[in-house]
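Missing here is one protein chain; the remaining ones are kept as they sit in the complex.
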Amino acid sequence: MRSTNEPSVKTKDGFAKAKHEELGLSQEELLKMHYDLVLSRMLDERIWMLNRQGKTAFVISCAGQEASQVAFARAIKSGFDIVFPYYRNMALVLAMGMTPREVMLHQLSKADDPCSGGRQMPSHYGYPKLNIISVSSPVATQLTQAAGAAYASKLKKDGKVTLTSVGDGGTSKGDFHEALNFASVHALPVVFLVENNGYAISVPISKQMHIKDISSRAASYGMPGVTVDGNDLLEVYRVAVEAVERARNGGGPTLVEAKTYRYRPHSSSDDDRAYRTREEVEEWKHKDPIEQFERYLEEHNFMDKESEKQVRLKIRQVIDDAQEYAEKAAYPSPESALKYVYAEEEVR
Amino acid sequence: MRSTNEPSVKTKDGFAKAKHEELGLSQEELLKMHYDLVLSRMLDERIWMLNRQGKTAFVISCAGQEASQVAFARAIKSGFDIVFPYYRNMALVLAMGMTPREVMLHQLSKADDPCSGGRQMPSHYGYPKLNIISVSSPVATQLTQAAGAAYASKLKKDGKVTLTSVGDGGTSKGDFHEALNFASVHALPVVFLVENNGYAISVPISKQMHIKDISSRAASYGMPGVTVDGNDLLEVYRVAVEAVERARNGGGPTLVEAKTYRYRPHSSSDDDRAYRTREEVEEWKHKDPIEQFERYLEEHNFMDKESEKQVRLKIRQVIDDAQEYAEKAAYPSPESALKYVYAEEEVR
Amino acid sequence: MAVRTVVEAIHDALMDEMRRDERVFVLGEDVGLRGGVFRATDGLQKEFGELRVLDTPLAEGCIAGVAIGAALNGMRPVAEFQFADFIHPAIEQIIDEAARIRYRSNNGFSCPVVFRAPYGGGVQGGMYHSQSVEAMFAQWPGLKVVTPSFPYDYKGLLKAAIRDADPVVFLEHKKTYALPGLRQEIPDGDYIVPIGKAKTVREGTTLSVFAYGMMLHQSLEAANLLANEGLNVEVVDLRTLRPLDKEAVINSVKKTGRALIVHEANLFGGFGGEIAAILAEEAFEYLDAPIRRCTGPDIPAMPFAQPMEDFFMPNPHKIAEAMRKLAAY
Partner (left out) sequence: MAVRTVVEAIHDALMDEMRRDERVFVLGEDVGLRGGVFRATDGLQKEFGELRVLDTPLAEGCIAGVAIGAALNGMRPVAEFQFADFIHPAIEQIIDEAARIRYRSNNGFSCPVVFRAPYGGGVQGGMYHSQSVEAMFAQWPGLKVVTPSFPYDYKGLLKAAIRDADPVVFLEHKKTYALPGLRQEIPDGDYIVPIGKAKTVREGTTLSVFAYGMMLHQSLEAANLLANEGLNVEVVDLRTLRPLDKEAVINSVKKTGRALIVHEANLFGGFGGEIAAILAEEAFEYLDAPIRRCTGPDIPAMPFAQPMEDFFMPNPHKIAEAMRKLAAY
């Protein structure tokens, strides 16, 4: 495992090159990433509001964890590569191209929900057009599947990279071990992203494992493992690009641990006051990924308070539209529950 | 992970202390270990003979792997500590105190088989009197159970250490990950022994994992891991004593990898010529654990060719007796298959 | 006496048994500080400490294996699976290990573990928080499978399960956990409800209904609807699925001549098939009508959207309709 806190490289003439330049990120890309961060955060807030209003029964939130998801969405070839997300990945699927309207249709379980037609709980994403594989609830089942998709890429030589994401809690399940082991034995083009937010619902890391960095587990499989500050978007992007390139160039899998924090309770059914202090939550809010990134954009004159405000105004309109659109949309009919048990032509 | 090839320690007056002295092993103990090694090897050969004669339907063999099993049997408190073996552990259960007659009753599936009353395949040991937990066939299921038994010891403060054994193949199964992780989180008094014989039936290590030493996986759990030459009895004993003491003294679990080799096919149903060369097998026979140990005993004048011959003559008689006894014994009655589905007083 | 909901009754049983017997301990995800996501273990860690109320890593196979190993070393573990949907990674441990240890060791070892799991839907749990898994476990000899319906029975049967010498899969219908209508006066003190005994909760003559969990209550409601129509329905609460109280099932049909089996799990391959098979063999001469089953539809799981969830769940009206049809046969 290697640290990722490298200083910005110096150019020949001695001037420090800005990190985004070093990473080859254009202004347009930086602003798009900023937009996705804020969109995800604001959409999340709106969804909690709808929950309080009794308009949606279940919420699971990625507030606080947006940076690594937005960074990875940019590091892969969205729509070409294959992604096995988990339920806390709204920022990831938005950054990849799901629209707020589509996310809202899913959140409100409408017939046109592109993820499941209202069949799955909210936050169980899935989007065939972009190779975002349908998320299920059982934790960590996506890991061996991601290895399998990458194995298929090896067989077909299709040049695709598979990205999969899981929480710290999911790394305790045997699936994690079996998936990373298999992926490494066959040097598969897959990247395993662990979003370590310090808790599996109420169970803190200290009760889940006896190690400091989850990335150190990569050594068990003979693959590279990296721990990165998950709230530092550009650092995650640096690590993500490396991992994705390694996978694409036949260098095999990488385990990336993004250390981060969820601001909200585990879900709308949880009460986190039972197991963590308000001080802890506040502390993390001082490391907010969006604020950090905005400081950076301001320092490099890509944004200022005013333009940040404009972005939020625009996003609010987008979200208003998404909510209105989704609220107007129809629920699935009761009988439609009988469809798609098997391929239609074979339904019996 | 640390290497274990330390030189014999020097005494103050500069003379090298013999390894067995350094390990505190008496002549009696050395000769007992030798007896158990040879007993296991010769009993194994007899069982294969019975198989060829059609007297027993299934054989699974530990020939070549005796040393680490005999060493561990001596390192634990046999009859006090708890042991979760696997099917390749005949040397272990013999060294712990199962008699050749009992092993034969089990091998021939007789009613008096103390392991299962003839209900299980041969080599599925289990011996309540000595806390040898009943072995099942599904690979690696004993690992989390061993962690659970050790957790009970922590709750009860009963001072017991739990030993469990598994093959290299078993370490690919999620159970291995979950068991070691749990054991380390709670610093449990348990020792995990991996008998790495290079194959899971026909699948070589290279297709099972992408690492050199299985013991390196201990780092994933924040526990010590040791790789040892499994054919060097005294080296394994050194490592075993350390691991067992650590467990007993509250130091938590240890992962021990004993590198060894099985001489026979996986079982009487296997044909190993399909997947390994005769040369490879021959090579390993030059590192035979029994021969190595006999060289040591000879060098230190505990044995000579003659006494070694005497031991084998004595063992042959013991085995003749065991075979005769077991062959005479009765098979379980057909209807006895209905017994012990539930506790008797509750059978419905 | 105290008025208790289902989940409170479960909580009381755990509390009592842990006080009574030092060997009893609970383990599972979020059972400690959090007191369980359904609060069944609320306050237990406070009284008994972190060791006896153990928050495990997220690994159901490990939870089961650790419980089994602890039982083999003399403990009486109660393992909680957060949702029955997530018990699947533990199936190898439960059916290959727990259910067979006594048998395979010729009575040399035993495995007194309780595997608790909240099952069933109608709570907007969606496809993976609504499963009924009873049929998967009831088919394995060596296991006992308990599915109570009333707070009184939850407490008495959980105590019996914890004291049982063999492994018990204890299934708790999560929709009944806190249903106000299900509150019941139950004794504070120690009492046992024996595993393996069904209970006729409504005497009747027109037809017999066999059910458990939430569907038992829905069936009772349906029976009351029909009372006004002059139909007198007998309702049998199975309480235990394995070992099943065959006598109770058969005797009821001997009396009524008609059988309706109700469960929430989908029809094909569900537990109802076994009851029908027993009746078709052992009560054949008493049957005046076909054996009917009223169950969830044959789709992979309960959808989340309310209209589809409602479509999935058998309810008093659907059940009453099935009763009318059967009575009219």
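To keep things simple, chains are lettered A, B and C as they appear, and every chain counts its residues starting from 1.
One rule holds in what follows: a residue touches a chain if its C-beta (ideal position, glycine included) is under 8 Å from a C-beta of that chain, and two chains touch if they have at least 3 such contacts.
This one's a predicted model, so the numbers in the text were calculated from it and none came from an experiment.
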Of C:Ile192, C:Ala227 or C:Ala277, the one touching the omitted chain in the full complex: C:Ala277
Omitted-chain contact residue, chosen from C:Ala79, C:Ala135 or C:Val236: C:Ala135
Identified contact with the non-displayed chain, of A:Gly64, A:Gly126 or A:Gly252: A:Gly126
Contact with the hidden chain (one of A:Ser40, A:Gln69, A:Ser136 or A:Thr227): A:Ser136
Touch list for subunit B against the chain that is not drawn: 57-58, 109-110, 116, 118-122, 124, 136-140, 169-170, 172-174, 200-203, 207-209, 269-270, 274-275, 331-338, 341
Touch residues of subunit C, complete complex, unshown partner: 61, 85, 88-89, 91-92, 95-96, 99-100, 103-104, 127-128, 135-136, 138-142, 242, 244, 265-266, 268-274, 276-277, 279-282, 284-285, 287, 289-293, 298-301
In subunit A, positions touching the absent partner: 82, 84, 113-117, 119-120, 124, 126-128, 133-134, 136, 138, 141, 143-156, 158, 160, 162, 174-175, 178-179, 181-182, 185, 339-344, 346, 348
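Keep in mind that, in the parts below, only the chains that are shown with their structure count from here on.
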Centre-to-centre distance between subunit C and subunit A (centres being mean Cα positions), rounded to whole Å: 38
Averaged-CA centre spacing for the pair subunit B and subunit A, given as whole angstrom: 46
Separation of mean Cα positions, subunit C and subunit B [Å, integer]: 42
Set of subunit A residues in contact with two or more other chains: 172-174, 207-209
Of all residues in subunit C, the ones touching two or more other chains: 56-57, 59, 61-62, 89
